[in-house]
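Shown below is the structure under consideration.
Every protein chain of the complex appears in place save one, which is left out.
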């Protein structure tokens, strides 16, 4: 679960990492009053779960509450990479002497948390990694032994931080970032930029904070930060039904069980000359209700012209899926033709159930490839 | 550093381990008022840093504040294995249905904390270990992975705890005891007995708690619990001077550098037919002040009839020790003959210094054995 | 032989009295796996379809010489179950449970792997050595005894490929689902290494997906350390980009993580990559035929 900048900064603050004072606003008027209460110069920052908001004009400096209101009016409603801005963060403006980069990531390959630190912050860190890799200090932490003071020293000296005041502050931030990472079950904590103000104070000016969904039960406060509005309506609906759904641009609606098989189905549709309309994983829910739920998620998409059920029974039983399809057809109006391919546990029984019922507009295919070709054909390609 | 029962229970309480309400008293009157404020039946318990107080009559049940005062009067001042009782702990009396034993120790061999648990508590645990080892559940905890819930389960099932209410309470105590052990840098946390009251509540009825001296800087609150009065006056004086001193029963006063060498010197004195009057380790303090300090600690002992300096120079320089002896002789009156044996760093210089000064009653010997024999001889054996 | 599970596997099922635990323990036993014990704290002394239940894994090991554990306990207790199994002397732990917090597994992994334990999963279908033992939820009837090893991040996709192989008359030595969680107990390389050492395996099929760089690392391993042929499949050419791990993720792996990048990395090292499950099976048939 990705957090907004302001939410990540709230967690930073709780763990003692210095951030600027700020307030959230959802209307221009709130932005004005926030700026008013903060006093002095403020920055109006679009809150979106995507990068690139600076270039898109989603971050603006305001000299006065009036100007903050004005900027907020421009930024609220703005579309940044497909994300509509619904909230802005009004924050005290900072003077920036230096911009560093500090992150702590879950390194899946090494199976250890990984710190990355460079004095070349504020820019695209992938470019730093690519062009001047020697400028990027990296360091793994053993999760059992935990963070030791030397980790911070190694990062600081490798990155060439020589000013004792900075060394001390950044070492403390490294320690607190690790504590936050572990305490909050984070997958990523990124500070870009980590700034040094002219008078030497070090502060997190931005925040990227991702928390492990599987661990949210331990963090009800973080779980409450989830903003359902940040996701497209149909994905939200799917989430409520326990179905994994991602909208795509094509015409063939796809339902399958298991992410790998569904991805493979998408690929096979493409190979057959079609375009998948969605990614939809039934998960373990191959029973009648699960099938109905999934169909309710994908059929409202006006682009869908045919539907492909690709199910390989394991725990999921094909006879249940077949029954689920029939139930769904009984309960709802489905205009599009449906192609069904069943294999694995109780596939014969499942096919028999469908053959016995023989609903109109339902086509049973023997193999994944033939099913894909048929679905593409029925979509009108 | 060993803690008194009442201090260990205070740490238990802070870490959520259930203990009885109680108050400390240093006079019979205080005991009475403590009993009065606790209400109902109380137990008057001698606070001494040694075992066996129950058998010695140091634990008494009182039905009334008057009786508590009476018992406290008897117990205060009592000598239990050489320890004079100066404090009593007045505690609400508990009804005992079952007595268990739970401890967490620093296992030096395995280099891991070790839990021990048995339902045969309240008695001498060494006897349980000896006679019915199968009744004593033991379990190491990896200090990096830390305590896991299964550790408690293994202890509980191995010891045969089947009552779910007890399982739950003891599992929680196991968890809290581990947390206390780690948080307080403990070397030992022992609860004997861990009682089950008739209505099923589990509680620590006694406490043995030892904290690592080297870690006291992290625990100023625990460091303050140290009771200097608990040690003999001469050991206390030595401690203040940074000298390790233990009084023994013989006639040959011994000073050496390094615990191993001093122990070996004691043995050699015994082999030569003498009896050591003390164990006294100068440590690294072989300079003049260190020698004076050490002599000030051992010479007041009226049993001492000769003194043996056995020094092997390493970091300690023998010439400094020699000078220290001369300084000490100049500064204080020493009646007993002194035998000096110097070897190692600057031994020749040291011997020369002593030879040049040739103070009366000071005998330089070449070897540890001859020095020991001479000291024994001079002690009048 | 075979790998991970075989005729010597003596299985203890942790969480055996749960709905899924009892169902699959029974099913694994029916397949012929030596399911010697189950563990559910507080239910020691009971049995599940003839499988004795113990309070602790230590108790189960002492009584039954179990050497392999299958973990079916709920996610929030799963890490504890794995520690318990390992400390009880279990040498292979297969964790089916999904939804285990990544930090829990991070600590488990770093504790368990240096001890030489084989850890498979979590969030995986388990391991099946056809004709020998089935530990987990893989539907054994799809597979057949043979000499092709199969390792996959995905569940149903594995079944699909196994199905296609079996249909062509190609049996399998062992099928291992490694799972797709952030921390997997065994990576592709760990399993490839075992297949390379297994005399009963002559070719390996590796089934990967978009994301991460484990397939790229496996490509290097295959080129440098494997004598046996490997056929690969990568799913997700058409997949939506999905969530990224921020910028840091791509820097760590130095890989785009796309299916195309993975395919190219594998092909650059001489691994044949099929474009769909049917083609993968055909490539295996060609290779096995070529070797026969």
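Which chain is which? They are A, B and C, in the order written, and residues in each are numbered from 1.
Everything that follows uses one rule, which is that contacts are C-beta pairs under 8 Å (C-beta built on N, C-alpha and C of every residue); 3 or more make two chains touch, one makes a residue touch a chain.
Remember, predicted model here, so these are calculated numbers, not experimental data.
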- Message: Can you tell me which of B:24, B:78, B:96 or B:129 touches the chain that was removed from the display?
- Response: B:129
- Taking the full complex into account, find the residue in B:7, B:20, B:47 or B:105 that is in contact with the omitted chain. B:105
- Query: What chain A residues would touch the chain not displayed?
  - Reply: 142, 144-145, 148-150, 153-154, 157-158, 164, 167
- Item | In chain B, positions touching the absent partner | 2, 51, 103, 105-109, 111-114, 116, 124-126, 129, 136, 142-144, 182, 185, 187-188, 190, 208, 210, 212, 214-215, 217-218, 246, 248, 256-261, 263-264, 266-271, 276, 279, 312-315, 343-345, 367-369
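By our rule, only the chains that are shown with their structure count from here on.
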- Item | Chain pair that, of all pairs, has the most C-beta pairs in contact | A-C
- Query: Based on CA centres, what chain would you say lies at the far end from chain B?
  - Reply: A
- Message: Report the inter-centroid distance (CA atoms only) between chain A and chain C in whole Å.
- Response: 27
- Query: Cα centroid separation between chain B and chain C, in whole Å?
  - Reply: 54
- How big is the gap, in whole Å, between where the Cα atoms of chain A centre and where those of chain B centre? 58
- Message: Can you list every residue of chain B that touches 2 or more other chains, as numbers and ranges?
- Response: 144-145
- Junction residues of chain C - those touching two or more other chains: 107, 111
